[in-house]
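Every protein chain but one is kept in place in this view of the complex.
As written, the chain order gives the labels A, B and C, with residue 1 at the start of each chain.
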Amino acid sequence: MVGVFAVAAVRPWTALAAAWNKDAFGAKTSADALKGIGAVGAAPSGDIHVEAPEIAENGAVVPIEISSAVPGTSSIAVVIDKNPFPLVAKFDFLEGALPFVKVNVKMNETSEVRVIAQAGGKSYVATKEIKVTIGGCGG
Amino acid sequence: MRTLLAAALVCAAAPALADPTDKQVEEVLKRDLHPRGQATMDRIEQDELQRACTDAHDNPSPALAKRLEAEQMRTIRYPEGSLIGDWKRGEALAQSGRGLTWSDKPGAPSGGSCYNCHELSPSELSYGTIGPSLRRFGKTRGNGPEVQKYVYGKIYNAKAYSACSQMPRLGTSGTLTPEQIKDLVALLLDPGSPVNQ
Amino acid sequence: MRRAAAVLFALVASTALAQDAGKEIRRYREMVAEGSPAELFELGGEALWKRPQGPKNVSLEKCDLGQGPGVVKGAYARLPRYFGDADRVMDLETRLVYCMQTLQGRSSEEATAHVFGTADEPSEMESLSAYIAGQSHGVKMQPGISHPKEKAAFELGRALYFHRTGPWDFSCASCHGQEGKRIRLQELPALSERKYAGPVAASWPAYRISTSQFITLQWRMNDCYRQMRMPEPTFGSDATVALILFIAATGAGETYAGPGNKR
Partner (left out) sequence: MAAGPMKMRATLAPAGYTDIRVLMTHPMETGQRKDADGKLVPMHFIQNVTVKVNGKPAVEAQISQGVSRNPVFTFRLKGGARGDNIEVSWIDNHGETASIEAPVA
């Protein structure tokens, strides 16, 4: 496999004014976080695929791969119930992007992880429990 | 950090040796390790048991094992009264891998490192397998005075029961206090302990 | 995948639950390995290799890692080995310190002041190791085992591996002595056997997920001695190089697959 590599150059932020949903990311409960992203009452859906280990030997790095088969998915958000700030990320997929993302997240402890997909003004959710354990000697 | 690359360059002139003896290995350790925190250089000195087990590759003859075990048995001190402490404190001790390293605070209480090698409570999935599973230990073996004495002694000095065991001598080495060992006995034997559920 | 999964060993579990746990942990490690930041350390190490430093203000680009001055490709796969100019067996880090002293004019103290990095302050040594090791990816590992000093280092390494001492009576083999054992959930390869030593040697140095740090075999020896409750091994000392050569030589013939990922 041949990749293309380049090194970053620090340069001025050129995108449109970067928006960051302070209220949603500052929420301390999943319920408030969901409210913050307009996903109250999300309907459970089998069309959101969450690929993640059931046990993570380190809460500092928990890999999660998400794809949505809900037609017209425009965003995917990750909410971890037991984290101090449950909303971890929200990805908006514009024209040309597939509703897919793989990301490593932190988990303070064993918790339900909710993945929210939004499509056509509606919200859908899939949940998965991930256990966090101690990997090695603990010293 | 202390280094000795320069010194090592000089030491490299030492003659090549096939199959170094325990004494030669000890000399290398004295030269190439340095004290840090509570990990002092006297820890490099092998005692008779360590030397015998090194030489036997942890597989001593039955006669040697019997002699070593008898010597180790004499180091065990049993406290007065009950040998059963508090299993809740025992569970915390079993979880903790702290104690005696150069990065541990000298004088701070040590843990037992039990989960590093043994399965105990069913709720802890992250357990090691160097030692046998201790699930339902009290339930299958009972918790009478003889079993209490055995468990206390085994934790205090595992070598009294198996000369070249890989389990540390947690009492003899001063790692755990008699009170802590009693708490671990409770973790294994108390009917209320999660180990026996 | 180039950074294919970290080395995984058969796991003997006592219960079905533990077997599932083992399977899930393997899956966890595979998923983490796919996005290893080890590559970021390789980039950083390459820049350090080329950066003029020390009293002589020169880079390490002329450092002879055993394949001739400046040859990085495949060099790691031949280490540790005997170096005539230093008249000693050296592993990668020991050799790098030697080059920092001889080429850049740096003191041993300065060159080794910060050899074990943290997430906040990665060490020069660890980044350089990432870069140089990465340049041996796919190369068959053949450390030095023919020179008399290489043979002596191997014998010393083996003796150290089985030498029991310290307040907890540990040798390396206390943990790494039997097949299929683990500490907590961490598998413990029996490094005195070819089939375990090979994949392990081929996966170091590595990115450590739990501490976001890049770690080397010198770090591994140091931290094992810490957990053995022993005094601290001096960086680059003959004892550490001997142990590293013992493991590398035991596993010789494996194709280098790192830099790897550790828990």
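What we mean here is this: a residue touches a chain if its C-beta (ideal position, glycine included) is under 8 Å from a C-beta of that chain, and two chains touch if they have at least 3 such contacts.
Every value quoted in this text rests on a predicted model; they were computed, and no experiment measured them.
Shown chains touched by the hidden chain across the complete assembly: A, C. Within the set A:46, A:71 or A:96, the residue that contacts the chain not displayed is A:96.
Where subunit C meets the chain that is not shown, the touching residues are 35-37, 39-40, 43-44, 118-122, 212.
Mapped onto subunit A, contacts with the missing chain fall at residues 1-15, 18-21, 25, 60-62, 65, 80, 83-85, 87-98, 100-106.
Keep this in mind: only the chains that are shown with their structure count from here on.
Across the two candidate interfaces, A-B and B-C, the one carrying more C-beta contacts is B-C.
Averaged C-alpha coordinates give centres for subunit A and subunit C that are 35 Å from one another.
Each chain gets one centre point, the mean of its Cα atoms, and the points for subunit B and subunit C are 27 Å apart. Of all residues in subunit B, those that touch two or more other chains are 101, 103, 115-116, 125-126.
Residue positions of subunit C touching 2 or more other chains: 21, 183-186, 226-227. Contact residues on subunit C toward subunit A in their complex (touch as defined above): 1-2, 20-21, 24-25, 27-29, 31-32, 34-35, 43, 183-186, 209-210, 212, 226-227, 263. The touching residues of subunit C, counted against subunit B in their complex, run 12-15, 17-18, 21, 86-89, 94, 97-98, 101, 108-109, 112-113, 115, 148-149, 151-152, 155-156, 159-160, 162-171, 173-175, 177-178, 180-186, 188, 225-227, 229-240, 242. Chain contact summary for the complex, subunit A toward subunit C: residues 1, 7, 51-58, 60-63, 65, 102, 104, 133-139.
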